[in-house]
Structure formats: C-alpha cells, structure tokens
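Got a structure here, written out as structure tokens. Questions coming.
Heads up, one of the protein chains got dropped from this complex, but the rest are sitting where they should.
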C-alpha cells in the first residue's frame, strides 16, 4: 500500500491537519492502559516492510518474495527498528532451535571445532553499530525510473543496528590460527545453505563478527537466528545468516552466489567479481517518492553511509545537481554506519529536483548518475550507489527520477 | 516467572545442554517461512519485562503496576530492545492521537505558542544514544537483600536507546528566548498530568530534547507517544512523557513529584530535593541473581553508566570487593549511555561475591554499599547507586546480597 | 520558518493548571473542611480509606515524627512542604479515574479536609485562594535543595 504523505510526516504518522483547532478540543486526560511486559506500537503508527520478488515486482505473494524492504519514508534517526531491518533470504526463514544449532569450524586450520550456542555466547563479545546493505540495494533504478517508487522501494535494502557477537579473530585463534588460509567459506543452515567465499583480508580479520544479537536482543529468525556472520561495510550477502560452517582454504570456492549472483556485468559483457565493498551512498528520505510538498519551508532529511568508514560530509542540491549546500548531520557519524542528515529549504513552487551526495573519510564522493553509469553500464544489477534524484512537479508531487 | 539460567545463557535462550551430540543429529536443512512485513522474535526466545507495584511487590496485577522492568539477565550489547525499555507510569499508558495532540509553550517567554506534531517533526532534529533511568532504580536493596531477586528486579529501571527529537534550545528560540526564566515546568497529557520543574541549567539547555522517536521509530505509547521530554543523565521522571505543556518561570513550581516523591530522605529526617543527576552506576548482569555457575571458566558481563558523562573504567572484583581487575568495554563508551563490560574469570568452586564498580570521565567512582549508606542512610528510596554484590554459594547459586 | 500558532488567553487558561507555592495559579473559590469531608467520602475514600488511612492506595494522613525513624511514613501531613502542592496535585490527578472532574470549590474543600485529617486545619477551617498559600506545613523546612540545580533559586529566597 502506498500513501501520500506530507513532507513533514516523516515519523510514520498519518496526522490529519485539522486535528484540534483550539486547545479546548484536545481530548481530555484520562487514565490509560495498564503497564505491560512489552511496549507495543501506537495504533496510530503503521510501519511495515514491503516484500518484493525482483526489481519492479511488488507487492508480491510472500512465498515469492526474496527481499523485504525497510520503510525509510517513515523512519527517523539512524538506527533501524529491529523488526524493520531489511530482509533478504534465499530459501525462506528457517525456524532453528538454538539448542540443536552447531557451528563447524574446519579446513586449513590447526584443528577442527564444533561449537554450541552456549559456547559462543560464553566467548568475549563486541558490539558495534553498523549498516548492513543488500548488494541489490538500488536495483530499481539501473535502467529506468518508475515514477511511482518510494524511497522504501529504491533504497529499502540497507539498515543499521547495534550488532553483538564474537570477534571472528577469536574463533580463528581457537582453532589454532589459520596461517596458510587466505579464504574462508561461510555457510548457512537455511534451505539453500547459502555459502560465500570470504577473503581473509586484514580488515575482515579485524572487524568480522560472529553475531548473535541485534539491538540488544537475540537475532530474529529473519536476520539469522541464532548466529550469523557480520562483516561491516561489505556486501550483505557475505554476512551469512543462520551460520553453521566456516571452512578455511587457500582459494575461493566459487559458489553460485559469487559467480552466478552478486557479480556485476559490465557493458562489455564481462563481470566484476568479488566487488565486495558497499560504496559511499546517500538518499533523501523526505521529501521522497510519492510524497507531496507545499510551497514554503521544507525540511530535507536523509541517510548517508559508506563501507569505507565514516561519512564526513553530505551535500544537498535543490536545483537538480547544479549547486550544492552542506547538510547537517543529526548525530556523530560512526564508521560504516548510516547517519542522518538534514537541511532547511524553502520551495518556491517551481519544478525542480532534489539530490544528496555523501563523502566518506576516504574522500570517496558519491557519483552522479551519469558518471556512475558511464563507469558501470546499466547491466550490473548489484552495487548501485549513484545519487538519487527526486523530481518535484509544479503541483509539489515528488517522484523518482534518474537525474 | 523465574528460571534458573546457566551463566552463559545471557541471550534470552533456553538451551538444553544435550541438544545434538553429533552433527548428524542437527536437524536437516529445509525451506523456511515466507518473508514478512515485520521480523518477529524466534519462538525459542522469551523476553519480557516484569511489572511491579513497589519494592518487593511483584509479580503484580498489571492494573496495580507502577513500574515494568527490563530483563537485563537476557540481554546483550548496550542498546535496549525498543519494546523492553523500562516503563514507569503514574496513571497508565494513554492512547493519544498525534493529530489531536498539542504542545503549549508559554509563561515567562516573549510569546506563547501551540505546536502540532507536524510542526515538531518539521523542525531540525538531533539523535543521541543515551540512557534513561528511573529515579527508583535499585530501590529493592536499600534496607535488605531479598536473595531471590534477579538483576531485572534490582536494576531493571534503566535502559538505553537512540532518541530523536528537536533540541529544547530550538523551541526556546521559537518563543523568542526566555532570558528571565530560570525554571521550566514540563507537563504530560497522561491522567496524572505528571509535571516537573526543570532548572534551566546550561547543560539542560544544551542537551534537552523534545523527543518523538526511539531507536528509529515513533515513540511507543508506554514511552510517551507522540512526544516526550528527554534530559540525558538526569532522573527519568524529569523526562516527562506525553509532553503537552512547557511553562517558563523564575522559581520551581513544587509539584508533588519534586516534593512528596523523588526527594530523598536522609537519616536525620530531612530530604534532599532536586537531586536530579543519575550517579555513576554499574551491575553485573551475568552471572546474576538466580543464575547458577559451574566451577571453571565463567564470563562476567555487565552494564555501566553515568549521568555525568562517559564511563572510562569498570573494575570487577571476584572476591567480594577485596581486589579489583579492570574489565573490558565491548564497545566505545558514549556520554550518558550504558556500555557493556566483560571479564574472564575462573571460578574455583569456593563461595564468594562478585561485584563491579564503574568510574566516569568526571572521575566519579561508584561507591561500595557501606560508604554509600554511610552517606545516604537507608530511607532515601530513590537514587540508589551503590555497588551490587552477587553472592555465589559453594553449589554455584548466585544470589542478591548487600555486600 | 514559522511553526505553530499563538494561543488565545482563554485557551492558555484552560490548560494552565499549575499552582505555585506563592499561590500563583490558584483559581477563585473556596471550601470548608466540612464540605471537604463530603467530597472526600464520595470521591476519595474508596481508595484512600475512611480518614485518609487504611485505604488500598496511598495513605494521606499521619506519620508526623516518623521521618527520621527506620520506618518513615510520608504523607501530606508528615512530609509535604507546601499546601499549594496538594491543590495542584488533586486538581491535575485526582480522583484517579476522573482527573480534573472536581470543581475549584470542591478542590479547595477536599484539600482543607485532608489538611484537617493531618491536624493542620481545625474542623471548622477552610481554604481559599488567599489562605491556602499561607498554610504552614509541618515539614516546610525539611528539604535540602541540591546546589547544582538550585543555586540561583536558593540564593534568591
């Protein structure tokens, strides 16, 4: 379902502008509901992901869905609500019993190990706020811009949580180190046993986490309960959910997901492979697709993130990319985490386009679409990170556009 | 309901140690449930707050409950799951329609203002991860230590979220500044219209937020939907929920909550008033009350926080406070936010007590109970922040103790 | 950028329910202990007990002289420093199930009755806008404001 939202209704609320015209009409105070074991959402707040089957195929029968997208048009702040973290699964969501779940660690290591969840939760833990992004995020806009898309449709395959788990390094030390290994196969316990070959770079050895919790609580099944790999800044598919096996080796295993899928076709018909980093990216979440603005003050709000590290600057253009102004970050930017930006704008009522571009601490600047496509072609399907333009009509209708 | 939990079962999981004795017994992989609009918790994860009526009165009929406590014995990381943030309400949880909700700002200000939620969500926002703590947290242990208490019972009235909203400063500027005001009354739209006089200190002017979101989504009704005050580091009761009025003045209004309640009786019968800061505090969450440990390696894990700023050190004693060792923080400590600490320990099997003590960036050190009580007496009821000792019996039973 | 609208004086008056120790905010009207007993028996006794004691909710009377003991009993009479707080609180919060349902006169009256139950007003006493702020509560001097947050105000007193 799609709704027209006023630009200011960024918090998932449908407020009728009339409401109460005098304070005398505000409903009288009265005792409320009893305290509870869990705080549910207000009945006035409707938040849900959108399951989809492939670019342009949505809404979709849930059994056909392969993605379920985060409603950025209705969120604020930088952390994603736990139950709204985007979802990408290849064989549905398994219902795993943590008492029966096992992690096998083997291959080119001094010794093999079988770990229970009790073992893993008794190891030293680290927590880190970081984004996870599906390699396919942005895949709607490679070739054409469906003007009916919302920001949930265009950018809903990225989310930010506090992840908690055991450093990968700790588990590697447990099996006696892996000096001769250069790759690690990570495999899930899902129906597809999704498996990826992970290069043992210094960054991955230092930052990889065997995560068992998100935002303070055990992972939810859709996100890998009871255990997943989490590799900050790298393509989401590497962060294998329902993790049940780590195997060390000296070459990639060439699973379907790093050959047939998650490789990026160039214009010449050859494909980039192991393009694992999520590039610097940003999007304006309000006003965004299918919203409507009125002439006058408009608060522009959005999210920026980069797999290279911290966001150091976000700029916004309200004239379709001709001129740029620095936006304000609403919280300290964390490395490899989404951060919100805001900018004040007064819309005079003339048609225009609004765009954001982010810069990260490695000085990577998010490219405009023309430069991005010149480099990548339009067949890559994954790793789309060009600037997002929202066109605004004379009537104030905000629509997805290529630039 | 209480359960005996092994020390390692810190993530809300009930794992039977048997499980699967060989990998051949791990259940076969199979396709899972369809993707969904919201990720629910695993059926193997049970998490809930405990509503209580007063110290020692629990479980309780929900209509009699005044508090509902966060299950720290089953959480990990530093952020609290949104639906498990502790709850303290004085007249139940109102069901407010955001379209009809209004904020009145008036009193000793250049002008008065009525704001709608659309107005407020269109203002500049800030996000901040910070704890909120009920002034009554710890109130179980003033006079005696019920040995059946869990850490949820002793310390479940504090939580940490990302809060998003409008800087108080911005709203003050909107009414033309309040140069002659030194106090601000904040009042809720709940049945009790809970109201507090807030001194307009530099810190409060700089850090106060009119919050409308927690962990990325609109506040939930139990936590003040659609709008609450949020004053980082200060007693929770000040952060008025369901905020509907701010009135500026030049003296405190002396509401019931800053006279009859939330004042701390000393031994001499006089009471400390406007003791608004939450002091440096910490607690071991595992192993903790009603858990059981086995001789051998035990991972000690806990949370530390301070209303003065960042936690710079947490020490743990495994000999009842005689000697101390530095614990490791599992994430960068943020100012006025909970941070998790961990320490390895090998329990030899002899009875002992485990204790944590935190130090904040202002060099405040959490006092032991004797020093704390010598200073405060045992009648204060609020602002308990002494070190928490968990006694371990020869059988490995972990129990609440005064020291 | 402009936000919100300016409220009318009568709108503000409808919401401006707080009462300060100096009496600012008190409405016109008044009530006696005798009138207050009737208000109390009808609206309050079910929760707070027949004489402000032994109810299922907070005790409202007694406890004077217990604050320095091992079992302090904090009530309006033993603990509350300002009578204005009683009016303010009843007006905003009581009776629990129907806050703000009492008239100003009823609120003065029931406040007077609770002070009577605590020996602060005589049986033939009463309260109005002028007298209420002048009531001297037994524990008026029992509070020690924290310097950090009240320095300016305590200096001004």
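Order of writing sets the labels: A, B and C. Residues in every chain begin at 1.
We take it that a residue touches a chain if its C-beta (ideal position, glycine included) is under 8 Å from a C-beta of that chain, and two chains touch if they have at least 3 such contacts.
Because the structure is a prediction, the values reported are computed rather than measured.
**Q** Quick one: which shown chains sit in contact with the chain that's not drawn?
**A** It touches the following shown chains in the full complex: A, B.
**Q** For the full complex, which residue in A:41, A:101, A:247 or A:391 touches the chain that was left out?
**A** From the options A:41, A:101, A:247 or A:391, the contact with the absent chain belongs to A:247.
**Q** Considering the whole complex, which of A:68, A:214, A:237 or A:263 touches the chain not shown?
**A** A:263
**Q** Where the complex has a chain not shown, which of A:65, A:84, A:99 or A:123 is the residue touching it?
**A** Touching the chain that is not displayed is residue A:123.
**Q** Which residue numbers on subunit B touch the omitted chain?
**A** 22-24, 28-31, 297, 344, 346
**Q** I need the residue numbers on subunit A that touch the omitted chain, in ascending order.
**A** The list for subunit A reads 90-91, 104, 106, 111-116, 119-120, 122-123, 174, 182-183, 185, 187, 191-193, 195, 199, 201, 244-245, 247, 249, 251-256, 259-260, 263, 265-277, 378-379.
Keep in mind that, in the parts below, only the chains that are shown with their structure count from here on.
**Q** By the contact definition above, name the pair with the higher C-beta contact count: B-C or A-C.
**A** So, comparing the two chain pairs, more contacts are at B-C.
**Q** Note the residues in subunit C that touch 2 or more other chains, in rising order.
**A** 1, 7, 11-12, 15, 96, 99
**Q** Among the residues of subunit B, which ones contact at least 2 other chains?
**A** Within subunit B, the residues that touch at least two other chains are 91, 104, 114, 116, 119, 122-123, 191, 193, 244.
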